[in-house]
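Note that one protein chain of the assembly has been removed; the remaining protein chains are unaltered in position.
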Amino acid sequence: MHTTLQPTEGETTTLHQDYLHLHQRPELSMQEHNTASFIESRLTEMGIEHFRCGGTGVVGILRNGQGPVVAFRADSDGLPIQEDTKVDYASTARGTLDDGTDVPVMHGCGHDTHVAGALAAARILVRGTDSWQGTVIFIFQPGEETSAGAAAMVADGLWEKVPHPQVVLGQHVFPFATGTISVTPESAMAMADSLEVTLYGKQAHGSQPQDSIDPIVLGANIITRLQTITSRELNPLDSAVVTCGSFHAGLKENIIPDSAVFTLNIRTLTEEVRAKVLAAVTRIINAEAVASGAPQPKITELYTFPRLYNDPQHTEQLVGALGEEFGEELIRLAPPAMGSEDFGALADAIGVPNVFWMFGGADPQDPSPAVNHSPFFLPEYRGALDTAVRAAVAGLMHYVGR
Amino acid sequence: MHTTLQPTEGETTTLHQDYLHLHQRPELSMQEHNTASFIESRLTEMGIEHFRCGGTGVVGILRNGQGPVVAFRADSDGLPIQEDTKVDYASTARGTLDDGTDVPVMHGCGHDTHVAGALAAARILVRGTDSWQGTVIFIFQPGEETSAGAAAMVADGLWEKVPHPQVVLGQHVFPFATGTISVTPESAMAMADSLEVTLYGKQAHGSQPQDSIDPIVLGANIITRLQTITSRELNPLDSAVVTCGSFHAGLKENIIPDSAVFTLNIRTLTEEVRAKVLAAVTRIINAEAVASGAPQPKITELYTFPRLYNDPQHTEQLVGALGEEFGEELIRLAPPAMGSEDFGALADAIGVPNVFWMFGGADPQDPSPAVNHSPFFLPEYRGALDTAVRAAVAGLMHYVGR
Amino acid sequence: MHTTLQPTEGETTTLHQDYLHLHQRPELSMQEHNTASFIESRLTEMGIEHFRCGGTGVVGILRNGQGPVVAFRADSDGLPIQEDTKVDYASTARGTLDDGTDVPVMHGCGHDTHVAGALAAARILVRGTDSWQGTVIFIFQPGEETSAGAAAMVADGLWEKVPHPQVVLGQHVFPFATGTISVTPESAMAMADSLEVTLYGKQAHGSQPQDSIDPIVLGANIITRLQTITSRELNPLDSAVVTCGSFHAGLKENIIPDSAVFTLNIRTLTEEVRAKVLAAVTRIINAEAVASGAPQPKITELYTFPRLYNDPQHTEQLVGALGEEFGEELIRLAPPAMGSEDFGALADAIGVPNVFWMFGGADPQDPSPAVNHSPFFLPEYRGALDTAVRAAVAGLMHYVGR
Partner (left out) sequence: MHTTLQPTEGETTTLHQDYLHLHQRPELSMQEHNTASFIESRLTEMGIEHFRCGGTGVVGILRNGQGPVVAFRADSDGLPIQEDTKVDYASTARGTLDDGTDVPVMHGCGHDTHVAGALAAARILVRGTDSWQGTVIFIFQPGEETSAGAAAMVADGLWEKVPHPQVVLGQHVFPFATGTISVTPESAMAMADSLEVTLYGKQAHGSQPQDSIDPIVLGANIITRLQTITSRELNPLDSAVVTCGSFHAGLKENIIPDSAVFTLNIRTLTEEVRAKVLAAVTRIINAEAVASGAPQPKITELYTFPRLYNDPQHTEQLVGALGEEFGEELIRLAPPAMGSEDFGALADAIGVPNVFWMFGGADPQDPSPAVNHSPFFLPEYRGALDTAVRAAVAGLMHYVGR
């Protein structure tokens, strides 16, 4: 067992200040300009070497002699949600979507705890260089919510600019009790593929269906048919979701429209299942268009969330390390979740393992707080940050601790 | 106006005897051996030249000097139904289906009135040769119920053996009041196409859908999709029916079967609509199989009923002629019916016009008798036969009467 | 045969001027303020007693001694379409939709020919009072396109303010040859019912369908099921259309939305079929919601177009009268059309018969002009107006001519 480092009172005060600062200044995905500047100024204060990467991403490199290299990622973006938590430090920030819409912005997924926690962990490691040796790379990643950020950092040469780590670590706040950790070996979160499908029909007056190719009836048949992918084409022991989140066609009740547009969100846990589902989706959409005598639909990929595969051996080690920090009984092995994360893209880009765990952000006395992405989402920040920092430090020290 | 001929008392007695004889001796389609012999013996008695055609069909040629040639068709087959009319002359006959099954047989569609009526009309014309001149061809056609008979007679050289008529006439008993006639100009009855479709899937245990291609789910999607042909592909002012009359797949609840078989019955009133529907049926079945990743289904034609198109001008003339016989107000112009008849194949084979009308077979005092093809179907035979004979003679005399 | 009246050269000049005036000043449904004023000024010039009715409707009463009373209706509204006919008198008018949108306006359905033609007919009758006696009521109706106008005039007391006519006549321009007339006895145009349906589901993240009630999948099943109304529940010889003209649900591909909204347009030719279809639509929508475990959907009537039933006897008489005017061979008896009109609501309100015919507006040398409601719709106005006026006068004179 390694000796680990605990935050001092002063470090905790700074941690709380950082969190409250960030919480009130959330920024939309890939627009985290002020957040990046804030991170940079903090790293500069700590004397940690850093550089911009992927636009609004920041990478800090903390070198402490020969030894293992390990990376730790914290994502930094907010969400276009109006915070409705009633706390006096609630966000009133606004942002501008790509289409120009002005929207409220909120740290509705708790990434403020991730950034503040990572900065605190860095501060502790800087203070405690006697206790460890090696190199720790802090990756402050933008744009997790849109799956753009990890890819942008990799594309911007992240791994050419830092030594390759033996493992990439990351963590996420969730509304279970502070002081507890949840981790899933192997496939931990779902891959997500989002598609936009345009169906082409033929417009006609509502009284003359014979002159139309009805894209709404075609769409209805496709939606209905897509249900058979999970019900008939997959092993019932595999997990997959095919959700049609939107369907839009037509302006007037008495005009059969000439097209319809719908979006799909597909979630799978393995590449094999993913490939099977994507092939089935395409096969069904195209064949149903043929059944309608319609032109071939257009299928456009909106975005893809990569796999998040926790290396089993590293996961087992970290369960041990975190168990020492928090108590073995407070580390839960959880089944996979169907939600998605782009964390996995970082390590997968260079073929190294990664481990991603969930830390509790809810008051243990108030066990059912609002969930992530809700206007009411509000971590009990003191406990949440304490959990975040101790988990980060314990995880890192497992690799670099003396 | 032509003078027409009316049956004598003796002719009516013979007519009733013929009907009762035939009613008790119905034979299945294309097996009308005794019926054909009976017709032949009657034609021989009358001195009418005749010959066999199409197996159990009989053709009589009544020549009476120079003049128009006109044909009159009466169909002769019974149905595999157990008569349940309680009359003392009810049929107790039995027959053997193609697959060897022994079945009860009944004149459940009233073809006995057609044959007896045509024989009576022939008898009257033989007696009344002074009143007319020309040639009348009596076509006693087998196998109307299976759409085999008209085609068989044409294939057997019917039109090479008789002079071509200027028009082919025919009639059918229906359960409306005796003494009344119903006729539909132009498309009078539906074309019918019957298909058998075999879907090929892949068998698997019910717990392992991933190893199957489920032909029942495929079939369900096809049946559902076929509904869109009439709802979306046809002009609402056109008429068509696509009925799936049977669907059979699987033996056990926990085995996904490897195939499914269903039958379709398609009815249309015009060749244009028929072609459109048949193309859509094929397009949908094949595309849905592709949507399932299944092999191409097998689509087999079971039988086809041809169009029955009443020539408008001849129909108008006959409405006049029948109106003179029965009273103008007793001739009804009816919309098309979705039932089918192979009568049209006779005239269509040589491109001459035809007219087919319905005559009433129900007691006017008892207006709702059982319908054709019911075990309880029972014309009020005296009135029905009187109507049949007068309509046949009036129709023929319109062309050949002096 | 009655002597009828023909337009003079001067009347024709005025007719053309009126048409060109109206064509350049189309107004949206129920906003025909300037059109109404124009009609009023013309009626005043002619010395015809008149009054406003139903907002922008105008009624003129032309009394000429004892005799029959007959009404003639002309509808006056334009459409929110940008005229694209290239003629120098093309409309550049604009209007404001109920929701405040500024839109181009065009006489895209030819109602300008109806109003100009009716004014010319009135002018001729005023001039020719020697040739007829009785009372002619000219009904200049607003808001035909939205099915609001006839109902508004009836609600505003139309029939309390004028003597009840023995018949109501009306006519509509269509893109077939000028100088020809088309009329349909009995059910002439379809009743139309437009519904908006709101489905209530339950929102959930796209990865958690188990927490949702998916309104898009529910909607797809409803759309699919609605196809069975025409395919399975109606007599194939009846005509009906159930069109879903719009379907809107969801904002984001990874959120299952909490509701969906779609619109239906239902067209039928008889009240019996209409009742059957509406009942089936409601039954299917509600039962499918139950199948999804969803709350009861909300079904809202958007508008209803009434029946347009041409009295058979009056139609036969008018076919005769119009045949005398145009030549018997230029009057076509047409099958019903699935389009809709609110004309029938006027006569039906007081239980008197009506007859509505189509007159040709296309250059006989240019047989395929743009159809009504197209940006390119453009009657050959000289021929169209001549046909309109002669038909109107001939139709009216049939009843009131000496």
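First chain written, first letter: the chains are A, B and C, and each begins at residue 1.
Note that a residue touches a chain if its C-beta (ideal position, glycine included) is under 8 Å from a C-beta of that chain, and two chains touch if they have at least 3 such contacts.
The shown structure was predicted, so the numbers you read here are calculated from the model rather than taken from an experiment.
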Residue of C:E32, C:E144, C:D193 or C:D214 touching the missing chain in the full complex: C:D214
Of B:L20, B:A90 or B:I223, the residue in touch with the unshown chain: B:I223
From B:Q6, B:T243 or B:Q317, residue that would touch the chain that is not displayed: B:T243
Full-complex contact with the absent chain, from B:L302, B:A334 or B:A370: B:L302
Footprint left on subunit A by the chain that the document does not show: 224, 226-232, 236-237, 239-242, 267, 335-338
Subunit C, residues in touch with the chain not shown (by the definition above): 207-210, 212, 214, 217, 221, 224-225, 228, 231-236, 238, 280, 283-284, 286-288, 290-293
Residues in subunit B touching the chain absent from view: 190, 192, 194-196, 205-209, 214, 216-217, 219-224, 227, 241, 243-257, 260, 262-265, 267, 302, 337-340, 373
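One rule holds in what follows: only the chains that are shown with their structure count from here on.
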Per Cα centroids, the chain farthest from subunit A: B
Angle (degrees, nearest 5) of the CA superposition of subunit A onto subunit B: 180
Most centrally placed chain - per-chain CA mean versus overall CA mean: C
Chain pair that, of all pairs, has the most C-beta pairs in contact: A-C
Subunit A-subunit B separation of Cα centroids, rounded to whole Å: 70
Sequence positions of subunit A contacting 2 or more other chains: 207-209, 214, 217, 221, 224
